[in-house]
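The complex is shown incomplete by one protein chain, all other protein chains being positioned as in the whole.
In order of appearance the chains are A and B, and numbering begins at 1 in each one.
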Amino acid sequence: MPIRPLAWPTLVVLALLSTGCGKPEPEPAKKGEPAGVTVTLAHAGPLTGALSHLGKDDENGVALAIERANARKLVIDGTPVTFKLQSEDDQADPKVGTTVAQKLVDAKVAAVIGHLNSGVTLPASEIYSRAGVPVVTVSSSPLVTTRGLKGVFRTLGSDAELGPAMAAYLASERKARRVAIIDDKTAYGEGLANEVEKALKAANVAIVARERITDKDTDFKAPLTRIKAKQPDAIFHGGMDATAGPILKQARELGIRASFAFGDGGCSDAMPRLAGAAADGLVCAMAGLPLEATSREFRERFQARFGEVRLYAPYFYDGALAVVEAMVKANSVDPARFGPVLHDVSFAGATGTVAFDASGGRRDAEITIYAMQGGKLVPRSVVKGGMATAYTPPPPAAAPPQPETARK
Amino acid sequence: MDTFLQQVVNGLTLGAVYAVVALGYTMVYGIVQLINFAHGEVVMIGCMVAFTVIVALASAGLPPMLVLALGALAAIAVCMAVGYGIERVAYRPLRNAPRLAPLITAIGLSIVLQHLALLVWGRSYIAFPQIIEVKLYRLGNAETSATISNVQIAIVVASAVMMAALLALVYRTRMGIAMRATSQNPAVAGLMGIDVNRTIAQTFLIGAALGAVAGVMVGAYYGIAHYQMGFMLGLKAFSAAVLGGIGNLAGAVLGGLLMGLIEAMGAGYMGDFTRVCTLDTLLPGFAEACASNPDASLLGSNYKDVYAFIVLILVLVFRPSGLLGERVGDRA
Partner (left out) sequence: MSGAQGRRFPPWVGVVLVTIALVALPFALMQAGTAWVRITNFAILFVILSIGLNIVVGFAGLLDLGYIAFYAVGAYVYALLASPFFGLHWPFWAILPIGALVACGFGVLLGAPTLKLRGDYLAIVTLGFGEIVRILLNNLSEPFNLTNGPKGISSIDPVSVFGLSLGGTTKVAGFAIPDAVKYYFLLIVLLVAVIVVALRLQNSRIGRAWEAIREDEVAARAMGIDTTRVKLLAFALGAAFGGVAGGLFAAIQGFISPESFVLNESVMVLAMVVLGGMGNVWGVVLGALLLSFAPELLRYTIEPAQRALFGKSLVDSEVLRMLLFGAAMVAMMRFRPAGLLPSAVRKRELARLAQDDNA
């Protein structure tokens, strides 16, 4: 018996509908039950793709924080609270990120720790903010916390803090007077390069050239030749190691002797491979403290549970702990109640005292300046609140872990 | 003057790389009148295979030139296999199908090749080991004098040698006669006793071998490799082949060198030509921009890729046969 073609989709959908209606409503935190409530904290980040190793690291940080919080057997508003992790993959893709954000809002999670990439955090945080779900991220774009969105927090310094730190180091420590600036025309690279340029100009350093490249290119000799003609004594590049390495190598092949400086994108242990011997002597700035300076307790627990810390796990750990602190302080697990209290928390986390300012940025965020020596990144100085202090490693020196690839 | 000389050196080296990739496109196009869409991927695989072999042999204590040669040989072997596969899977079964069909299969194949490479070699940028020590020669005595490296010289020489070898192959051997006959009329060539299938397969093999050599050159020059590197390179090399006249071997080389120079000069000088303050003196509307940032220009090296495509579009519109090409059909 022939059925008209249009009828087929109808039948399928009706079948879908009937099964859909039979499903019970997804239950939010079971509030009335005497046994206590389960509160879901979410992690969202790239769990597949090029940055999956970093996403997994971040997820482990949140997982560890949840284990710590559960061990405290907290009683909030008279009921015992158990925390649970829900982790979602945003594939470092803004479009997937908004879908994931919607999924987490649907699931009524209490807070989201995450989104690694600024490009994903920016649209996703609008969804969280609209739904009243607090989000704690590490994304470096200053825009994350300057758009006036409620409930958006960051546990690391932004590019607006990293740029001036690098500029100050170039001007005072390297005595740079003529600087050329390159960026890779991505939101990350361009934003960072603009911050550095602004801070250098303020310090009366001449910007002799401003070149732009694309992040997928491999031949940078033409813009470098233009820079060579201007004879700068330092060159700053805002971009990832995939362009930073070849730029450094090709600059040396052109006979450019200027010293090279990078943001966190060039603070990578891949640089000696990508740039060869030319990598030695480069300087780079990275938000946060060197891993060896994070709390010993955190490092030992993390090591025992998941192995080496890759990069931002301590900051995700602190982000999750901050949410728990706010819940305790507000005596509520309701985002509407504890969300605003996040601005008032102050506690000793894995990365020092964790507190947020009025816009949600980390208070007194540290920026560390590294230099490449013999193929290793060595911390040189830590900038905090505009003040630079020479870095001294903590006394019980275990093998100092190397930061590897940076966030965008 | 130093800067100009340096940009010429930059452009010619880049152009020599484009030329070798363009030769691969032009060989295949000349005989089947179809773009081998997956040729960029062949170049990428050549680079990756050479990388693997060189890394494996690097610690064996062999002389660096021998290691490089072994890497190149391995790359050529693998790429020829891939090229043959492309011909058998994407082109031969569809030789009489509408023209759209082999194009789409080739695009599909290049997606597959790219992601297979991703699975084998990973997603991150691979650092090509620097087995040949880079020696810089300064063309002058000043700090700003132009420089040229031994690798750059080797690349230019290698591409010239390759073009000469190809010309000899096509115009001096029986295989070359078969190729030219097939390109002019496959049916008649078949009647004359030429194995058309075999000849076309041979062309794909030679094209792939050229791609492999190009891949090794790119790896040795830039020192990095990535599974997506073939796409842009292929696109620009194809533009170069069109610029020189597709199907014409000397044209591919000329087009490649020109394309390299256009890019280097565009990236090197368009910024100076389009400085907002210069434009302010010629056109209205730039006064404010000039006052706020006198160093800004309208175009810069970030538009490098645009220059190549604009050249391609201009050539196709005004001289579809290219600089040295003679005939080009306009039938779809």
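Going forward, contacts are C-beta pairs under 8 Å (C-beta built on N, C-alpha and C of every residue); 3 or more make two chains touch, one makes a residue touch a chain.
Values in this document were obtained by computation on a predicted structure and should not be read as measured data.
The hidden chain makes contact, of the residues A:Gly36, A:Pro123 or A:Pro340, with A:Pro123.
Interface note for the absent chain: among B:Ala101, B:Ile153 or B:Ala201, the touching residue is B:Ala101. Checked against the hidden chain, the listed residues B:Val8, B:Ala58 or B:Leu118 yield one contact partner: B:Leu118. The chain omitted from view is touched by exactly one of A:Gly36, A:Pro94 or A:Pro340, namely A:Pro94. Residue-level contact of chain B with the missing chain is found at 34-35, 89-90, 93-94, 97-105, 107-112, 114-116, 118-119, 231, 235, 238-239, 242, 276, 289, 293, 296-298, 302-303, 305-306, 308-310, 312-313, 316-317, 320, 329-332. Residues 1-7, 9-10, 13-14, 16-17, 20-21, 23, 26, 48-49, 52, 91, 94-95, 98-100, 102-103, 105-107, 119, 122-123, 126, 130, 143, 147, 185-187, 190-191, 212, 214 of chain A touch the missing chain (whole complex, contact as defined above).
What we mean here is this: only the chains that are shown with their structure count from here on.
With each centre defined as the average position of its C-alpha atoms, the distance from chain A to chain B rounds to 38 Å. Those residues of chain B whose C-beta lies close enough to touch chain A in the complex are 2-3, 6-7, 10-11, 14, 123-125, 127, 130, 134, 136, 138, 143-145, 147, 149, 218, 222-224, 226, 228-229, 232, 263-264, 266-268, 271, 295, 300-302, 304-305.
The touching residues of chain A, counted against chain B in their complex, run 49-50, 185, 207, 210-214, 216-219, 221-223, 225-226, 228-229, 231, 241-242, 245-246, 249-250, 253-255, 270, 273-274, 276.
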